[in-house]
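Left out: one protein chain. Kept in place: all the others.
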Amino acid sequence: MTKSPVILARDVVKTYQVNAQTITALRGVSLSFAAGEYLAITGPSGSGKSTLLQLLGGLDLPTSGHLELMGTPIERLSDAQLADLRLRRVGFIFQRFHLMPVLSARENIELPLAEAGVRPAERTARALDLLAYVGLTARADHRATQLSGGEMQRVAIARALANRPALILADEPTGELDARTGAQILDLFDRLHADGTTLVVVTHDEHLAERAARRVHLLDGLVDRDEIARR
Amino acid sequence: MPALIAAALLAAALQSSPLPGVAVERRLAERFHVAVGDSLALTPRAESPTRWYRIEAIYQPRPDPATALRGEYQVRFHLPEIAGLLSAGDRVDRVAVATRTGIAADSAAFRLNQLAFGYQAYPSATIASESSQTFAVVSRFHRAIGLIAIMASAIFLLCIMLLKVEERRLDAAVMRMIGIGRLTIFKAFVLEVTFVAAIGSALGVGLAWAAGTITNLVYQRRFETALVFSYLTSDIILLGVGLSLGLGILVGAFAAARLVRTRPLALWRRAG
Partner (left out) sequence: MTWALVIRSLFRHPVRTALVVLGIAVAAALLLDMVMLSGGMERSFSRMLLSRGFQIRLSPRGTLPFDTEATIPGITPLLGRLHQDPDIAAAGPVVAASLHARVRDSLVTFVGYGIDPSSQGLYEVRSGDNLSSTDTTGLLISTPVAERTGWTIGDSVTLLGRLDPQSARAGIERTLVVRGVVRWLYDARGQRSLGANFRVVQRLGPFPDRDVASMVMIKVKTDLAVDRVAARIRSQHPGVEVNSVATLVRQFRARLVYFHQLSLILATISLVVGVLLVGTILTIAVNERAGEFAVLRAIGLRRARIVGLVMAEGAVLTAVGSVLGTGLGLVTARFLDRILTSFPGLPAAISFFVPAPDTTALAAIVILVAGVSAAAYPAYLAARAPIAQTLRADAE
């Protein structure tokens, strides 16, 4: 791999202060990966997977250590710059979908486009393309609350893809779905990977982890194993 | 009585001849720093000549809302003195008549009016009702404004109570799911709302009392009067407390009823 890393983390520590107690979620994680990689982060509950993913996406700042997103050290980014980074370069997918309930499927996808300044006609077209990509053309004008879990997650994926991000971060994207629906999402991820998107997926799901080219196993806030799958 | 202008007020330079006596009201004495025994020059008009009087008494007039706000001062004369000052000759503005017991003021006034021109006799009750006309208007105005204020605060109350209950959506769902009966939950919420409304009402009465006290203090000083401007009567307290308690509990009960009627799962979902 000769490309410059999308993410570079060195000795990243994250602690939380709960009342008088300090909880250490990450004890010094070092990790880097390049564009086009498909990475699965696994580990037991409480090992710090979600915490790491949030740091990688700039939703939170590390307590100490060095973290570079797309070549820029995170501490050099202002809050607004971080927001722009999340808007244009990173796409988030959550276990609980987190669509805006008052907007339709299409509008949910248009939201980050509108935010990025894309003109209405153009963003509607792109939203419809993305809905087609995730196979939901028929549900374009349904409110988020009128969709099933699998459908919501597909809309969420389309939303994450809206601004053609360099990096997709997903936290247990199949956690709330049954096996068959989950498999559909995994197929979609395969397609994204094939289309050249960089993917980082946190999961308990063995099937998902198996599909990723590289698996990082966390244990107690540290990287326990970092292995490239032999396919 | 025509307004008197105190043109020049001088502390007692000893006067040789005895001056006619007047009584002045306390506010005037305080304002111009004069005391019993001081002499006072009075004139009905600025350009008219002044006459000298000796202050024989200082008195506290009965608080009168009709005159309190005018910022005028009262001086009392012996009748011939003021007639002389005003060069009004043999005339008066008013004569008070007391009827023998058993004779109605109305019929006495009617007979007096038939007797001669030059005066008009009124029963005191009529005068009282006419002179309180202004205050009747003001009080009607206050009532109208009060109505609007009550509307605004009632809506505010409705909002808060509605939210107070809706806030407990998740609790309601949990309670329903662990098998607590609808009526029990409903009662619990209504009790809670009643409690909140009661505390609010008590605070409100306290606030009203404080505001009224401040109003009285400020206006009594400003107009130098003992008049009471704001009365917090038991009627008003009853109305305020009744309204807030009644409305509060009613809305709380309505919202609580809506909450316990919904299916627990739906509650759960909307809470999430």
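Each chain carries a letter (A and B) given by its place in the written order, and its residues are counted from 1.
We take it that contacts are C-beta pairs under 8 Å (C-beta built on N, C-alpha and C of every residue); 3 or more make two chains touch, one makes a residue touch a chain.
All values reported here derive from a predicted model rather than from experimental measurement.
The shown chains contacted by the absent chain are A, B, with contact judged over the whole complex. Touch with the chain omitted from the figure is made, among A:13, A:114 or A:128, by A:114.
Only one of B:35, B:127 or B:145 touches the absent chain when the whole complex is considered: B:145. Annotation: of B:59, B:119 or B:195, B:119 touches the absent chain (contact as defined above). Take subunit B: the residues that touch the chain left off the picture are 2-3, 5, 45-47, 69-70, 116-119, 130, 133-134, 137, 140-141, 144-145, 148-149, 151-153, 155-156, 158-160, 162-163, 166-167. Residue positions on subunit A in contact with the hidden chain: 50-51, 54, 57, 59-60, 79-80, 83-88, 90, 92, 94-96, 98, 100-103, 107, 110-112, 114-116, 159-160, 163, in rising order.
What we mean here is this: only the chains that are shown with their structure count from here on.
Inter-chain spacing, taken between the CA centroids of subunit A and subunit B, is 68 Å.
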